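See below for the structure under consideration.
Removed: one protein chain of the complex. Kept in place: all other protein chains.
Order as written gives the chain letters A, B, C, D and E; numbering starts at 1 within each chain.
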Amino acid sequence: MTLALCPGSFDPVTNGHLDIIERSSTTFDEVLVAVIANPSKEPLFTLDERKDLLEKAVAPFGNVRIDAFEGLLVDFALARGVDVIVKGLRAVSDFDYEMQMAHMNRRLTGIDTFFLPTSHEYSYLAASLVRDVVRLGGDVEGLVPEHVLVAMRERYRR
Amino acid sequence: MTLALCPGSFDPVTNGHLDIIERSSTTFDEVLVAVIANPSKEPLFTLDERKDLLEKAVAPFGNVRIDAFEGLLVDFALARGVDVIVKGLRAVSDFDYEMQMAHMNRRLTGIDTFFLPTSHEYSYLAASLVRDVVRLGGDVEGLVPEHVLVAMRERYRR
Amino acid sequence: MTLALCPGSFDPVTNGHLDIIERSSTTFDEVLVAVIANPSKEPLFTLDERKDLLEKAVAPFGNVRIDAFEGLLVDFALARGVDVIVKGLRAVSDFDYEMQMAHMNRRLTGIDTFFLPTSHEYSYLAASLVRDVVRLGGDVEGLVPEHVLVAMRERYRR
Amino acid sequence: MTLALCPGSFDPVTNGHLDIIERSSTTFDEVLVAVIANPSKEPLFTLDERKDLLEKAVAPFGNVRIDAFEGLLVDFALARGVDVIVKGLRAVSDFDYEMQMAHMNRRLTGIDTFFLPTSHEYSYLAASLVRDVVRLGGDVEGLVPEHVLVAMRERYRR
Amino acid sequence: MTLALCPGSFDPVTNGHLDIIERSSTTFDEVLVAVIANPSKEPLFTLDERKDLLEKAVAPFGNVRIDAFEGLLVDFALARGVDVIVKGLRAVSDFDYEMQMAHMNRRLTGIDTFFLPTSHEYSYLAASLVRDVVRLGGDVEGLVPEHVLVAMRERYRR
Partner (left out) sequence: MTLALCPGSFDPVTNGHLDIIERSSTTFDEVLVAVIANPSKEPLFTLDERKDLLEKAVAPFGNVRIDAFEGLLVDFALARGVDVIVKGLRAVSDFDYEMQMAHMNRRLTGIDTFFLPTSHEYSYLAASLVRDVVRLGGDVEGLVPEHVLVAMRERYRR
């Protein structure tokens, strides 16, 4: 049995994240989605909200669970018996930072990171861009799940 | 009649910006330079100052107007009847972010972004670098218009 | 009146090329598609075949003409009264080579090159990849026009 | 049971290849190493030689088999019941080409490609560079298995 | 006599920094390591602490001195009679920013910047990553000198 870990801030979960989670869930026996409890910037949604939005989004996939972590990702991974980390690769600007993290995580624990190219339609999608667009009143239908769209509009309503 | 939009923070306008604006003005019938009213970081010059410095710099070009916007760039573009957005491409590090914005803007409104390679002599020029150098007492003659140089020195004088 | 030039080998024309040609034709008054007569590698289709496949593909766009050239692109551009060159930018690996060509062409004649980001669905599409896949019996439906698909299959049939 | 495919020319197999194969073999149930029968350039070693050098190199890993293919990689993958393709990512220059292939292969068959960052010590290693160095009399100990070093020296001896 | 300058925040010095300093010291007659007094972010170690950690780390190299500077790097370089600046190049994401700085520094003073590729084992090493890992309780042995490891653990102890 192989357990894959998909880490992220998920503030909020986008269809780009779900693309990677779903494809991971067809390759690996189980997928654990790990929400970073304290991202470096003030999040739009609380940890519980981010987890709830994710729970609803991954409900259709039978072998995906949601959890959260503080501290070092690899400590969490070891504690949960994770076999591999899976991350999406969108564009070349992700490359160096992700390689840096992957090498460090492998050095710390031996756990490998596998990268999956994000699907075309989400290759330039970032949660920060989605937040900016919705905050300024733009439409991101098709880029996030319906229930996330609703939650974002509500959050930005004044 | 084709109306091109050149957006930016212009804090302050550099010769790199003017290079793109001038070349746009020879290709398109009219060029609208749109100053972002509230850039993400505290600007060195106020919106009015940034507009004034620009006005003076583009005076030689007959078909260039200055305006400012808040909110989503493409909402402003639609309201003004803009046909295309034009941006400079300096170095490869601009690439992914600019592609991301161009795809999102096209998705939101159908308005395309055309990229123009910045001229050699400005290919490593950024307003932030110009600010840093002037703040620390360095000389940026030839990188910004003369009146911008004067305004920057005055601003940083203690 | 602004005349834009879209150069290429078009061996054969793909939907990625057509994406750029079509979007150019909505921004500029006229678009001249210029086929490189003698590409560096032995082409799959002759110059006349490549032009014919293009003619058929651009028929729906009213303001697009097909021509061919030998020698320096910018000599051809000057002779035809071209105002700007338009090229697609797919991925970061295109960047340096295209910047090199754009700077040289501007240096030689003053003619500027504008870059348009290729649409998502064609961002990893190259004529060479399409040829390889069809040659090996794979299916590229949706990546080239129907009549190009037919021509390619016929060409590779033994 | 998950079957992973590691394709390549392996002309000859390097320690960089073995790094990816070994790490794949600890994550997936079985690994099939697929040698491209007819690489685009004239190979240094025949197909049988390349397979033999590989066989010997992967002998320590219990769940790795060697095979060869002609034609489309994904046709071979489908015929063998492959679940995922695994490739190493060395440096950023690999990125665009590999993304292009990964997207095309997924489009043709739905089979995903997972990328594994090559270990530090092999991040600038390529079979072509190893061939060049040995041909010119240089020493590549530590970069290829001992038996590959012997075979290369013999091949280049005049 | 050629004097080379290695500038940085050194918060704290890593084995990646020492790799560049040591290799510079074997090529140039003297190496001056210049600590940026006021880095843009709040440093983990004070200026004096950063200098002390460096002093101890470079003690084995006979021709390396430590100093600090405020203001423009090139003003400091001119005042000290520096001939060249030397910087490490790790990954491609360093490239554009470093080129930008190198061009600006040469424009301001004529002083050239030479880049040295960071050794493999440190090619994905950054002081910020080291700080993050130690702060979260991870082990970075082999990535920083022993006395730096001790100082970091003490600093992060609660």
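Methods note: contacts are C-beta pairs under 8 Å (C-beta built on N, C-alpha and C of every residue); 3 or more make two chains touch, one makes a residue touch a chain.
Since this is a predicted model, take the numbers as computed values, not measurements.
The missing chain, though absent from the view, touches B, C, D, E when the full complex is examined.
Only one residue from C:80, C:103, C:135 or C:155 touches the chain missing from this view: C:103. Where subunit B meets the omitted chain, the residues involved are 91-92, 120-121, 123-124.
Remark: the residues of subunit C touching the chain excluded from display are 71-72, 74-75, 93, 95-97, 99-101, 103-104, 108.
Residue positions on subunit E in contact with the hidden chain: 2, 23, 27-28, 83-84, 86, 89, 92, 95-96, 99, 102-103, 112-117, 120, in rising order.
The working rule: only the chains that are shown with their structure count from here on.
In terms of residue-numbered contacts, B-E and A-E present the same interface, as over half of their contact pairs agree; the other options in A-D, A-E or A-C do not. Shared interface positions of subunit E, i.e. residues touching 2 or more other chains, are given as 91-93, 124.
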